[in-house]
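Report on the following structure.
As you look at this complex, bear in mind that one protein chain is not there, while each of the others sits in place.
Labels for the chains are A and B, by order of writing; each one numbers its residues from 1.
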Amino acid sequence: MSIPSSLTSATLSGASVFHKALASSIEFPSNLSSPFGSKICLTSFPISTGSKQSATWSLTRSIAPIQGISSHAIHGEIKEWKKFELSDVIEGKQFDREMLSAIFDVAREMEQIEKSSSQSEILKGYLMATLFYEPSTRTRLSFESAMKRLGGEVLTTENAREFSSAAKGETLEDTIRTVEGYSDIIVMRHFESGAARKAAATANIPVINAGDGPGEHPTQALLDVYTIQSEIGKLDGISVALVGDLANGRTVRSLAYLLAKFKDVKIYFVSPEIVKMKDDIKDYLTSNGVEWEESSDLMEVASKCDVVYQTRIQRERFGERLDLYEAARGKYIIDKDLLGVMQKKAIIMHPLPRLDEITADVDADPRAAYFRQAKNGLFIRMALLKLLLVGW
Amino acid sequence: MSIPSSLTSATLSGASVFHKALASSIEFPSNLSSPFGSKICLTSFPISTGSKQSATWSLTRSIAPIQGISSHAIHGEIKEWKKFELSDVIEGKQFDREMLSAIFDVAREMEQIEKSSSQSEILKGYLMATLFYEPSTRTRLSFESAMKRLGGEVLTTENAREFSSAAKGETLEDTIRTVEGYSDIIVMRHFESGAARKAAATANIPVINAGDGPGEHPTQALLDVYTIQSEIGKLDGISVALVGDLANGRTVRSLAYLLAKFKDVKIYFVSPEIVKMKDDIKDYLTSNGVEWEESSDLMEVASKCDVVYQTRIQRERFGERLDLYEAARGKYIIDKDLLGVMQKKAIIMHPLPRLDEITADVDADPRAAYFRQAKNGLFIRMALLKLLLVGW
Partner (left out) sequence: MSIPSSLTSATLSGASVFHKALASSIEFPSNLSSPFGSKICLTSFPISTGSKQSATWSLTRSIAPIQGISSHAIHGEIKEWKKFELSDVIEGKQFDREMLSAIFDVAREMEQIEKSSSQSEILKGYLMATLFYEPSTRTRLSFESAMKRLGGEVLTTENAREFSSAAKGETLEDTIRTVEGYSDIIVMRHFESGAARKAAATANIPVINAGDGPGEHPTQALLDVYTIQSEIGKLDGISVALVGDLANGRTVRSLAYLLAKFKDVKIYFVSPEIVKMKDDIKDYLTSNGVEWEESSDLMEVASKCDVVYQTRIQRERFGERLDLYEAARGKYIIDKDLLGVMQKKAIIMHPLPRLDEITADVDADPRAAYFRQAKNGLFIRMALLKLLLVGW
């Protein structure tokens, strides 16, 4: 969406440039670029092109002098964004292999953008509303960072319950109709399962589900799969241990669903008896040809897996029975000993926050992937915001 | 406030351009514009002009070739912003017909800016502080969206009570003196009537009242009148039904005040006995030559009005007497039957949030104007921010 003014200038010096085609090259006195090496500008002169476009430019080769000044050619391409076949992000089930692959490609581009020193302006002029009916600072900051890293702006509310408080009684639909008037995309966190779907059905702008109660948290599921792809290099043929609270953990359930889309995946369930993986997932895996196995021997499982996905045992699930909680949480700990049996290229993942189910001395090991995993959440959210707002 | 770099370039090619006058035109090789049709840039090169100015540019006509390249002329105008005769927005009474008309003109420009795909930079570099002593997410998001749609930035606080907590005991005046050091305009919501006036008297920067307790909420009043003007096309000679809680509704009271500035207005009050319009407003209307009438027959009134303005019966006004509340709230409902008797060009308004005083099946009718009304709040707030910060 941006064109360097230098293009404009060069044209005026009489050189034949800027063809009517979408790709064009331009001749350029090379002393212009001298103080900056080969990085001269080329990124940031906004232009309203009548439709959604991006422009990329690069210095290519030396050319004959222009007016006695030695010159470079610049190659430019104007790329029309194409609409991506995704209008909302509501649940993990939406995504097939092809779509995951496309999202991951864009997420990799986002990694480059985030690393570069200059700010992207891909989403300049776009406004995201973070409509959080319950606070989730970690998820909110991740989305807001994603939007701002791409040059977009944010409206924040962490007390959206007000909109629909029992006292005032506004419906979610009415709230959405109001908020969509103020913004270009809504990222919603809600305490009720199904709320995101309801919001998306009402809104004329894209809606991203940032977690709806015990329901879905699709961007977490996407970042988990993206992390495995990035770290292990593949998704077909991998073996994954899901460890900890498998009964209540939204994360591991979603991950199991998504892994079922890939070939020759083997899943191990390692959990205290009281929080075992439920039958619906087991049945789903079986009917989708995914091999799975329950085990109580974390050491043995960890020694043969590509991924050990640890989760937190949630105290609040145990009510008064603190004795059961203490027994459960101490049962499967990832520590230096476990690292000792793990394969060299395997990784440890965790959705965070963690308590002591992974000991702190594991953090320094290169196989400890959980902070990289958290960072991948940023790239996945940047990719989704770009795909939903301008396409690809 | 922005000048295209292409202007600069064109000058250098030797053409006679950019006169010393504030309006100038520039000759331009037309192949430059080819990839973009007639929309070539012209919006976004910021220039510090020493005083507050805006620049608009448009391609006009083909001209003789420059250096063998077929060329266009571009017409540009640099417009000096003039100070608007408004330094704060405190209460509805401030506004006379002429000022309303000027604000509405700017609000209409704002509609165009909001609809255009490229971001406005009219308020680039300006910082708005939203100083909310009580949360009002809807109003806050509307103001913050307005500021950001114009390229401005926002400092947010929804817990401003801290500043002046009983324990610490800082005066509102001291808080304002501190916050005005951080920002260029203050939008304040307060729980006490008169707080906005006090803040404006202290501050050296503009203050906008976003509601002060049972007192005023002038931007709501402005957006209501703007909505009637936009939807009905006039304000003189209209007939308006005010329905629901007329005793406690700040909105309908302010609206009645503002409507009294126009000619041949007829107002109908339709409300449960227990929340009837108070005498002060009735007296004010009478003494300003506005015809008004009370009625208990909503069907009959609705059939002859241009505007049916519904409001929510507020449960909190009834204390323990839930029986009275239930009776009052069920009394005047806007539903499909009422739509049946309303005129074709009439509209239904509501300040939102609504409960069931308008049934959901009314929403799809083109006469249901309440979500457009909420959106108009954005345009009115954009207009006020522009007028107060840079003028017109």
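Structure notes:
Everything that follows uses one rule, which is that a residue touches a chain if its C-beta (ideal position, glycine included) is under 8 Å from a C-beta of that chain, and two chains touch if they have at least 3 such contacts.
Quick caveat, the model's predicted, so the values are computed rather than measured.
Considering the whole complex, the residue from A:Leu141, A:Ala201 or A:Leu322 that touches the absent chain is A:Leu141.
Residue B:Ala160 is the one among B:Ala160, B:Val270, B:Val307 or B:Ile358 that touches the chain missing from this view. The set of subunit A residues touching the chain not shown comprises 4-6, 8-10, 12-13, 29, 31-32, 34-37, 39-45, 66-69, 116-119, 135, 137-138, 140-142, 144-145, 148-149, 156, 158, 312, 315-316, 352-355, 360, 371, 374-375, 378. Subunit B meets the missing chain through residues 3, 5, 8-9, 11-14, 18-22, 24, 45-50, 52, 78, 124-125, 127, 129, 153, 155-157, 159-160, 162-164, 167-171, 173-175, 177-179, 181-183.
What we mean here is this: only the chains that are shown with their structure count from here on.
Here the CA centre of subunit A is 36 Å from the CA centre of subunit B.
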